[in-house]
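Reading through the structure tokens given below for one structure.
What you see is the complex with one protein chain gone and the rest in place.
Which chain is which? They are A, B and C, in the order written, and residues in each are numbered from 1.
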Amino acid sequence: MNTPLKRTIPKQQFLFIPFIMAGFPDEEITIELALSLQELGASAIELGVPYSDPLADGPVIQQAASKSLKSGMTIQRAMELVGKMRKKGVEIPVILFTYYNPVLQLEEKSFFALMHQNDIDGLLIPDLPHEESQHMRKRCKQEKIMYISLVAPTSDTRIEQIATGAEGFLYCVSSLGVTGVRNELHKDIISFLATVKRHSPIPIAVGFGISSDTQVKELMPLCDGVIVGSALLKKIGELEDLLLNPKTKDQAVYEFKQFVLSIVTPISS
Amino acid sequence: MNTPLKRTIPKQQFLFIPFIMAGFPDEEITIELALSLQELGASAIELGVPYSDPLADGPVIQQAASKSLKSGMTIQRAMELVGKMRKKGVEIPVILFTYYNPVLQLEEKSFFALMHQNDIDGLLIPDLPHEESQHMRKRCKQEKIMYISLVAPTSDTRIEQIATGAEGFLYCVSSLGVTGVRNELHKDIISFLATVKRHSPIPIAVGFGISSDTQVKELMPLCDGVIVGSALLKKIGELEDLLLNPKTKDQAVYEFKQFVLSIVTPISS
Amino acid sequence: GRFGQFGGKFVPETLMNSLEEIEQALEDANNDEGFRTEYIRLLKQYSGRPTALTYADHLSSVLGGAKIYFKREDLNHTGAHKINNAIGQALLAKRMGKRKIIAETGAGQHGVAAATVAAKFGMECIVFMGEEDVRRQELNVFRMKLLGATVIPVTSGNATLKDATNEAIRYWVQHCEDHFYMIGSVVGPHPYPEMVRNFQRIIGDEAREQFLTREGQMPTTVIACVGGGSNAAGMFYPFLADDVELIGVEAAGKGIDTALHAATITKGTIGVIHGSLTYLLQDENGQIIEPYSISAGLDYPGVGPEHAYFASVSRVQYESVTDDEALYALQFVTKTEGIIPAIESAHALAKAIEKAKHMSTHESILVCLSGRGDKDVHTLMERLGGITS
Partner (left out) sequence: GRFGQFGGKFVPETLMNSLEEIEQALEDANNDEGFRTEYIRLLKQYSGRPTALTYADHLSSVLGGAKIYFKREDLNHTGAHKINNAIGQALLAKRMGKRKIIAETGAGQHGVAAATVAAKFGMECIVFMGEEDVRRQELNVFRMKLLGATVIPVTSGNATLKDATNEAIRYWVQHCEDHFYMIGSVVGPHPYPEMVRNFQRIIGDEAREQFLTREGQMPTTVIACVGGGSNAAGMFYPFLADDVELIGVEAAGKGIDTALHAATITKGTIGVIHGSLTYLLQDENGQIIEPYSISAGLDYPGVGPEHAYFASVSRVQYESVTDDEALYALQFVTKTEGIIPAIESAHALAKAIEKAKHMSTHESILVCLSGRGDKDVHTLMERLGGITS
């Protein structure tokens, strides 16, 4: 099948890339949250595919994944959820965030067919490092899917190698570690980001641990965007019951948006 | 001190040698039981000294010893109990049956002094075999105390050696084993007793396991006497409460005597 | 870093540098005669190697078939083969200047081994253990604490070994700068499977030499149990080039036709687990399935990638043995040889017993008795309760 003209990551604005989990707390709300994030100026959305063994994720995302899995979410349904989002008006780029094993279990042809059918723009596989992703990167290029690469402070001499040929944006792990809300930026973050910036032909976005406007403000001069995941899922988790109750849903979505705004204020202002 | 003319084990009659435990169920009853046994024709009395670790004794004697110990019985008190018996009229030979360790803890001089003071005629130490008893046998001879030796079916070539120089009577262990009531004579008992008889210059008495007139009848042609211990202590144990109650004591002593009679009938008839 | 198509380094980018550091250190160590000398010295003077090769004369004569030999890894310090690897990795960590050890553990055997070497080397040790396992294996938890280790109960996922491993990796990701992750089996990203196999091949090296000396020939068959597969990898490796039948025994739990088993190669499909491409138990959507076995050490949803390779090229035959068969073998060997094997090892023994009967007395089976069963006595009491009455 032919692929439509792909969406791209905007290069002129400071990027705000939120992460949400497919099916958490349910499919309908996931769509609604995506719409809200688009409305709040998200540059793209990372949609997490829940996985049984998410070894790069902290407890907040693990728990969200676990709940989503229990309700029957699969990689295929997560991808189809993007198709549904599109129908409901989500127009910004959507990046599928999934561990490698679920991808591996789909025939490669089916996987890319599903990517296209559901209008998914990018792919991020946290446990497929540069050395192991050669084939997938090549295939994504052929299929015009952005393959998002990650660099970490420990990547060191590998940064240049990874940055070369990276697509969409370069995901910078802001501190050593798995995803999760943290209060302190890694002390070497400034030199790390400078190094990445020097080597990267594309925008660099910082993720893993961003939870406040202060952090965003600190980061803005150092990079081209931020990824916010755990902080959002934590909030969604807190609002879960309200979101699932039709009577309180709107109020909960409003609260969620207020929370997101509180973090991204430095960007919009 | 000078020792009086010693009592001896009669050689003309079939011997009935009962075993009772010093202080079981109490001192006074022990004396009374000794008197009863004398009255019933006992040729001698073995008086057991209770011991914490009576490894040659079965459960009945162990239990009697344990009770007696708890009431404060010691080897010295047991020996003094013989003195008391004498005063109450026990005139037949009394043999002190004691494990070696309590004897060892008394100065040798004190031990023999106590033997004499309390008019004790013999000594039997079940855990002092021939090889270890040389000194004690010599001292007993000097002190004119009968040192009672044991032979067992397993003694085999040792029988002759043990029998030579044995005093009083030769204690034949009727079956392999510790003291206790048994229903069956050791199969090789006949040839065993014949061998002992052949080598023994003194009467041979069979012990360890005699509890019925049938056994006594069977044994009479084979030896010169029987030792009855566990069967008596078992009966005393059954009568314990009655013996200790002044109101029922006489009846209990009567029952005890009836029981003894039932076993020794073949001898007296 | 591959065994055929299997293996690899499927880990977050954050860890790639650590893996490269380890590779580098390993290469240096391999070029340093002093490293191996120290490793062998510790195995000998601390863990008591060489472990015995025991001819199971009574068992063999009762079965009337092949002669059965046991490689006695149960006689190692801490009671299983795990210490071979823990000593090797601790030496490597020391060489790398890392004084803090991370380890994952299921039943606690590797955790105890890691805590043990950490104590001996004066290192800190943090052990991740599923909360469920912490509860079930309180004696081993106490042992680790007595050894000075910190035991972290893991509540994520199903709170078992798989999740403890995830959590250990997460912790490593955050603390890789000064921590060394001591993996307990031939699993994980490259270079772990190869490294652990090399630290465990002492089992096979010794056994092969002992057997040759004793019997003047090779065994007909070599059998070892396979969870992650470290004792099997160590046992098989030196025999690969020999004309010897190699059999790996997986845990069939309640039966491989039920959902309750841990027979990864027998029933699994190819995927990625804990950084490595290998066979694993997963559903059609690529979600990992919790395995089951009475044996905590075999209760793992993946398997070492080199075993996946051995299976793919048919050099090693992988079979499976149920809980009941293993328990029967455990009792049989205990009663005839006076050796209480670990339930893990009993899986290998069950296969040996089954095969020996159909072999001639001129043939022989060498079994890796990977650990002692003392740790399993509680489990056995529950399952065989009748024996105590």
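Just a few scattered comments:
Going forward, a contact is a pair of C-beta atoms (placed from the backbone, for glycine too) under 8 Å apart; a residue touches a chain by one contact, two chains touch by 3 or more.
Only a predicted model underlies this, so the values are computations on that prediction, with no experimental measurement involved.
One chain is not displayed; in the complete assembly it touches the shown chains B, C.
Between the chain not shown and the residues C:R2, C:H58, C:K94 or C:H175, the one that touches is C:H58.
When the full complex is taken into account, the listed residue touching the unshown chain is C:V141, out of C:V11, C:V141, C:V154 or C:A308. Here the missing chain is touched by one residue of B:D53, B:E91, B:E108 or B:D241, and it is B:D53.
Among B:V173, B:I202 or B:V226, only B:V173 touches the chain that is left out of the view. Listed for subunit C, the residues touching the missing chain in the whole complex are 44-48, 51-55, 58, 72, 74-77, 79, 115-122, 138-139, 141-143, 145-148, 331, 334-340, 374, 377-378, 380-381, 384, 387-388. Although one chain is not drawn, its touching partners on subunit B can still be listed: residues 51-59, 62, 66, 69, 74-76, 99-106, 126-132, 149-152, 154-156, 158, 162, 173, 176-178.
The rule is simple: only the chains that are shown with their structure count from here on.
Taken chain by chain, the contacts fit none of the simple shapes, being neither an open path, a ring, a star, nor a full set of pairwise contacts. Greatest Cα centroid separation from subunit A: this falls to B. Relative to the whole-protein C-alpha centroid, the nearest chain centroid is that of C. Centroid to centroid, with C-alpha atoms defining each point, subunit B and subunit C lie 66 Å apart. The mean-CA centres of subunit A and subunit B are about 97 angstrom from one another, to the nearest whole unit.
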